[in-house]
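With one protein chain removed, the remaining protein chains of the complex are shown where they sit.
Right after this comes chain A.
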Amino acid sequence: MTDIPTTAAAEILGTTDPFAPRKDPFVTLPLPAARALTLLGAVATIASTFMSWTYTTDFPGDLTVNGYPGGLQVITLIGAILTGLIALGAFRVKGLAWLVPSRSNNAVLLLAAGTFATTWYTVIAIAQELGGLANLDPGGFVAAVASLALLIGALALPIDRHPLEQPDADYYELGRFSENGAFRGTWAWLREARLRHSELPVADPRKLPTWVQYLAIIVVAAAGLKVLTYGLATGYTEVFVGYLILVAFTLWSFSAAGLTRQFSQITTDHRPFAMIVGVLAAIAYPFAQNNEHWANLGVNILIFGTVALGLNIVVGLTGLLDLGYVAFLGVGAYAAALVSGSPYSIWSGTQFPFWAAALVGMAASLVFGVLIGAPTLRLRGDYLAIVTLGFGEIFRIAVNNLDGVSGPKVTNGPNGIAQIPDLSIFGYNLGDSHDIGSFTLGRFANYYLLMLVITVIVVLIFTRAADSRIGRSWIAIREDETAATAMGINGFRVKLIAFALGASLAGLAGTVSAHVTYSVVPNPYQFSGSAPPNSAFLLAAVVLGGMGTVSGPVLGAALLYLVPEKLGFLQRYELFAFGVTLILIMRFRPEGIIPNRRRQLEFHEAETEVPAPRAPGDGAVTAGQAGA
């Protein structure tokens, strides 16, 4: 039934369903030729990475050696191997067919495009940085041609795409542009070129033996750790760009192949196991690389991600726009700094143990959360956004002025509270290096592990709260506040709980953040800036990653932290680039990188056909037009 492509079936029946998915190549070639070209391209690309691409070692990563790939060549090599494997899977070669459960050639095309992009990026970067094509060795040309052949071969495969548009279809959604035929024609090819693979049937992974499912989780966690540390270890911007391109296309390709869907089903079925494996992989991170700089990056990502997760309760689950959320991080950090025993604290004598300081930080944020939330959450609409925006600024300005000159001496103004002593938990001083076996855990690695504990707690709080009576009422309020109150939900109360919980989680992260950075100053706690912990970035992490999910905001936070860190040249255009990215994401993938709640209908291919969203819509639209 599903094996017959719908277009073919429609041809047999002599009808054309305008909304039928189609499977058309972009480049016309006989299918065997297209397959052969794809595989040949992949093999040739693999071979090319064993050749020398340039004469000099001036280009970052040594690309001059024959017989041993280096730098960006490794990335091309990995891309080409993956493309070859996925292609064999898509061609249903025995033993590899499981790689592409959706049977879609889109997976091949996306990986081929990723390989092509990294390879050509490398070749062009060599020519551009070293001043001309003359700097390329024959290997470079071979790589360029081979990856182009690979891409063309993949383009000639039948690709699952958006349905063709009827020439006389009425584009009511374009409003007045619908009269403008030229406008319509200009963009039709682009709309028709879009890939469409999210609805393809995929085998249900629950039929796999349990040990295979467990193994899949372990393998993915290990691979994720490896890929992440590899990316961090890239020493040059060029290599990192190539890495980013390939990772993005690979993930996209896996989702086209249906692997992502199968994997997310497996993780939902074995959630505790998946969480344990995930945590173990995260614990392994400081051991997998013995580098304090990366450990520092790790802590900061965890802090940022944890705060984003707290914000996700407020924004993603409850749908409240909080534009001053970073202030709660600040409240927690300042509260912890005041009781840390720092000589610059007004209570320099008092040094609370960590658990007490954490509670103080949470409580302080909670109080502020309730103070801000109570008057504003009764109102609907954008009041909360405006008030929180104001609160965020008031917090920063107030801390700047509580210096004993403009106001009472509490925070030392712009100088902040410095010399915050390191934490000591059960006699384990987090400031010192500790040897564990052959590994050395430095200061940041210690804090990374502490922060990991807190992140796990916050993840548990998030998931448990989200999947409960209170979490459902948050989501109900986000979806439709009127209907939610009509179902008996006390909107104000429930929103206040979400707001206060979000605030106290940020406060908790703030207490660790204060110790990691040695000192607390007002500057980072602002609405927007060029360095991560600010309200705009937090919001961006949530929106970019995927509202309402656990992994989304953490991934978003990691990206927002890593990309500026690794791509120094973006420095000046960073905010601009984020703005553009956000607009693009909102337009083309409003659910974020990791979409929420889409698994429901994904494995129903056999029992029920996906309820055609068109069928009721069509009739209703016609009726609407008739009524209008």
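As a working rule, a contact is a pair of C-beta atoms (placed from the backbone, for glycine too) under 8 Å apart; a residue touches a chain by one contact, two chains touch by 3 or more; residues count from 1.
Throughout what follows, contacts and distances are computed from a predicted model.
Peer 1: What does the UniProt entry say the missing chain is called, choosing from "4Fe-4S dicluster domain-containing protein", "Heat shock protein Hsp70", "Amino acid/amide ABC transporter ATP-binding protein 1, HAAT family" or "4Fe-4S ferredoxin"?
Peer 2: Options "4Fe-4S dicluster domain-containing protein", "Heat shock protein Hsp70", "Amino acid/amide ABC transporter ATP-binding protein 1, HAAT family" or "4Fe-4S ferredoxin" narrow down to "Amino acid/amide ABC transporter ATP-binding protein 1, HAAT family" for the missing chain.
Peer 1: For a quick check of understanding: of A:145, A:475, A:562 or A:577, which residue touches the chain that isn't displayed?
Peer 2: Residue touching the chain left out of view: A:475.
Peer 1: Which of these, A:374, A:487, A:531 or A:583, touches the one chain of the complex that we don't see?
Peer 2: A:487
Peer 1: Can you say which of A:271, A:293 or A:464 touches the chain missing from this structure?
Peer 2: A:464
Peer 1: Since one chain has been left out of the picture, which residues of chain A touch it in the full complex?
Peer 2: Residues 460-461, 464-465, 468-473, 475-476, 479-480, 482-491, 497, 501, 596-597, 600-601, 608, 610-611, 613-617, 619-621, 623-628 of chain A touch the chain absent from view.
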